[in-house]
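Only one protein chain is missing; all other protein chains are in place.
The block that comes next holds chain A.
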Amino acid sequence: MLPFTCRGIWRAAVHTLRTSRGTPPCRLLSTCDGVPPGLADAETIFALSSGHGRCGVAVIRVSGPASATALRCMAGLTRSLPPPRAALLRSITDPQAKEVLDRGLVLWFPAPHSFTGEDSVEFHIHGGPAVVTAVLQALGSVPGMRPAEAGEFTRRAFQAGKLGLTEVEGLGDLIHAETEAQRRQALRQMSGELGHLYKDWSHRLKRCLAHVEAFIDFSEDELIEDGVLNQVDRSVCALQAEMERHLKDERRGERLRSGVQVVIAGATNAGKSSLLNTLCQRPAAIVSPIAGTTRDVVETALDIGGFPVLLSDTAGLRDSPDLVEREGSAELGKGQRLVTWVTTGRTWVEQADLTLVVVDCAHLPTDVQQAAAFLQGHLKSVLQTQEQPETALPADRYLLVLNKTDLLPEDQRQKLDRELRQVSGLPPVCLISCHTNEGLQDFLTVLHSNVKTLCGDPLSGAPTLTQARHRAHLQQCVAALAQYQQYRNADLALAAEGVRLALTSLGRITGRVGAEEILDIIFKDFCIGK
């Protein structure tokens, strides 16, 4: 028990700093098994600190005791931390998958010399949504880390006494603005179908909790109808299933917000960059007939039929281990981003929502049957990973684009077009010529319908998740409901705790639920005396 003497905020803040400084960061990973008690109170938070949307450099800020851990495992710093407050160029890797996400600057701010007064880390990375999302997700997988709430960095800075009085003057307004924005955003979402869905869940969870609580607090003295708990069992099961289904929405809502990842892949010199340029309707990538010109990944934001698309052009898939020169980066136009290409384009293909496999028509065998077999083989070599060679390819995630049709005789082009459509086992095939724009309209129609399926039509069907934050809270909610199932027969107090935690998690999206609200439901649904 903490003593009840008033310490005031200053001392509380100093206490936090001491605990966060005085312990080797490596210990913090093991928060679950027997960490000294004082440490558990400070959670480590992270968030994108630069503005949302496209920008050159994105800054992701981490603050809290696990910052050093995050820095070590994401920047490959196993031995020592970098010197304080000095920029260091590192590869940023996903600590679970061990794959490189980006190459960027990392800065280490040990407490108390940081914005928040806590141990802090900044990652300065490339600003594309794909990179930012990947790094944020990787951070979320580090134990003890959670996404920051609106204004939380500022609030921590304030609590640590890091803000001067003049800075503080504006703080209330700032937080107000931030939470206002959050509220408006939430309102916008809440008034839609998604809002109805979450409110419905919250309502049903509230009733579940009220009924369990009624059973706990009143069933010994009162007539709580038989089967109240069985009804809760059924509701919890149903809710769990619905939430899981919702979480398995293939990220459609998030895609709608941050864009569908479309990757152009194919053999070197098949015309991938030409396709990108054609789609952008302006010269975007360096286009040249020499094999291997494109060695970087170029990301371009496109609007296809009203859906946001992030188009990436990859280097030809040759598995070449050599590193690339940064040639030509200065000539990149606005809206495009150079992303360091460290390993192989396969990573991109694996993470893409949709892959456009570009094939040079001139390389196709003239016999149509043989052409189909050739294309199947080609797809395998381009798309299948080394780790999972036997994985079946989901056909809806690929489009075959046969380029340079202008080099084929007219009759053969028509024959190919006609017959390849009837071959089973091939993804949709589009014949185009980036040179003459022949077939482009048909290709765009196919692309549009694919993107639309991936995003889900926002005007119809089941509402989808729009925010990674919602996803995290819903996942916690589902996990908490599992606790109900686990303890249902052994210990009803712990089972109820599961429903309560679930409601708290959901409440972070829909609003907090107080004890009084639960009691109101109890007294509405049951006749309680004594």
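Criterion: a residue touches a chain if its C-beta (ideal position, glycine included) is under 8 Å from a C-beta of that chain, and two chains touch if they have at least 3 such contacts; residues count from 1.
Methods note: contacts and distances are computed from a predicted model.
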Identify the UniProt protein name of the omitted chain, choosing among "Membrane magnesium transporter", "Signal recognition particle 14 kDa protein", "Protein MTO1 homolog, mitochondrial" or "Multifunctional methyltransferase subunit TRM112-like protein".
"Protein MTO1 homolog, mitochondrial"
Given A:A47, A:A373 or A:L519, the residue that touches the chain left out of view is A:L519
Sort through A:R103, A:R155, A:R397 or A:H435 and give me the one touching the missing partner chain.
A:R155
Positions on chain A where the hidden chain makes contact:
1-10, 12, 37, 40-41, 43, 150-151, 155, 158-159, 161, 165, 168, 171-173, 175-176, 179, 213, 215-223, 487, 490-497, 514-516, 518-519, 522-523, 527-530
